[in-house]
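Quick one: structure below, then a few questions.
Shown here: the complex without one of its protein chains, the others still in place.
This part shows subunit A:
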């Protein structure tokens, strides 16, 4: 097509060019405003007036552009538009809302140019205004779309965080805690609660909520008609869109929605897989979240919600497996720990105590063990408060009769589980427990309790048997040791002491014995059987009898020990027993002894220091190694000699070497040289080992002939004079003192003591008088000493003194610190 072929368009275009510029201004397709720098309208076109409905006269000279805006836009105008216009002299496409004369609003886009006069001072502002109703609604959609996109992004972020939290949550409680926080940021939910299925109790348990006050947030049976239970049974997401829908299906939900002002509720089952997959999907709980306003959920949101349900279900499943494994481990640990704890106590009472203390508070808040032992039974309680005794007694009776555990149930007034304690086919008693609430009912818990009762029953039965055996051993030992040792013979005296171990141990195998083989031959034994308890006690009894049987006038110690060696070929438990055996010829004052692996006896003769008898030694009874012949040692003793036989408990102390034990024993025995035989072994045991000792101690002390020296300490009490006289009479008799001499010594001694008490200690009731008497072949010497101030001869109180001087051959007063009277009487005047 050529240029000339074109139509002449100038003809067509002419008409608008002819348009009146004034008309163009007034009816332009945009609003025009001219304002002063302060915004006062000086000119406005018809288009703007038409859009807004204002009269020209109402605007020009009266209103500022700013005044035509909504208050919000006025702020924007003042804080953004005006400063910007001043700074850059023009602004473009500012979105504002103009308020029309009728109060309606027109969204507009505004462009303004600031004209400056001479010197740059602002002169006038020209503004074009475009109706932006459609554009703004489009922008509104854009904004909404942006908000939606941002919400979706936020939702995804929240869910990613939740998934991460779930992966890190090892327990159901932590899973619940993580999930219950999800719906608020993800879906702008108002409140959220989570219920978990407790299969054992057939309950839906309310475990966590962001607002426990809304709704009926509490536990319910799985069979409940309530919305949460219904959805848990169905296993698929259920959205209750509004109150009417709730009222039609779930009255309980409608009521709580109305009460707490919620309009839409989402009930999401927490499942291990998608709802469509019917096989193998189990519902582990329900997440319920709600909105304050009616809320339409998009398909995308519903998809995400379902996904949340599955993710949570899987996390719960995993947590349950962890929980199970951990509980199993905890139970196994507890059982093992209980067994160990019970083993530490041997006695029945202590072991029962240990059992209930182990239960509380670890698994129960109250526990009692009741055993059918003894006439009154045994009972140990721990924790509290104790339940109703009558109800408990009935349940205990039931458990005992049926020999079956009776478990506490949720609806149970007593709340206690009673477990029969059985061992070796008999019911020993019961263990009753009030378990912490979360441990009730579970099947695994029951299996655990049965195992616990089994172990406890066996441990208590063993303790009971131990107790029984111990009692037998004790009485056996006591009966053996208490058997009479010979006494009343002035040629010798025997004193023994047996001190059981201070700790609560079984009886040991220590023993002593003393018997007359012939009227002139005394046998003395101290021995120690290996081991403790009933077996040791009975072995000890057998050895004791064997020794008595083997002892005869012709055998002697070495032969006797050989006899014991043979004996223990038949009585295996006697092997390795240690024995010291001694025979004393009472007329000849001759000692023969033999030590079979036992500690050496300690001898103290009147003249000289104490010494250990280290001869006549051979190995313990039944020692098979080496020379089987036993040796013995013979020794002459002076009358007045003391012999100490003892077991290792006396010298062995953990905090002291054995050598040092012997040294201490030697020293102590020497120190007590002058002490009367009576009470000597007990005093030695006390000094050597004290009360808290870990082993039995057995001592036997033998004195040959009468004591060389008599020493007594008397309180300032006239009654004690009679005791002194009796002791002294025996002592003098033992030394064969004649009757006259005896009477004289007794009289003189009594008077001297009486004077000390009566005069020396007139003002001192706690004063003491020391009396010592020694004897030689031709005389008896008595010394009486006090620390008081009594009066001597020449004083008016002289009758006592005169009696002393008359009855004794020599009397010597010594008044230094107190008074000492030394009196001497020759023997044998009557002969």
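Rule of thumb we're sticking to: a contact is a pair of C-beta atoms (placed from the backbone, for glycine too) under 8 Å apart; a residue touches a chain by one contact, two chains touch by 3 or more; residues count from 1.
Note that in this section contacts and distances are computed from a predicted model.
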Given the options "Sarcosine oxidase, delta subunit family", "Iron chelate uptake ABC transporter family permease subunit", "Assimilatory sulfite reductase (NADPH) flavoprotein subunit" or "Sigma-B regulation protein RsbQ", which would UniProt use as the protein name of the unshown chain? "Sigma-B regulation protein RsbQ"
Selected from A:50, A:79, A:133 or A:520 as touching the chain missing from the view: A:79
One chain is left out of this view; which of A:33, A:94, A:267 or A:672 touches it in the full complex? A:94
Contact with the hidden chain, among A:23, A:38 or A:814, goes to A:38
Interface with the undisplayed chain - residues on subunit A: 37-39, 66, 70-76, 78-80, 82-84, 86-89, 92-97, 109, 122, 136, 139, 142-143
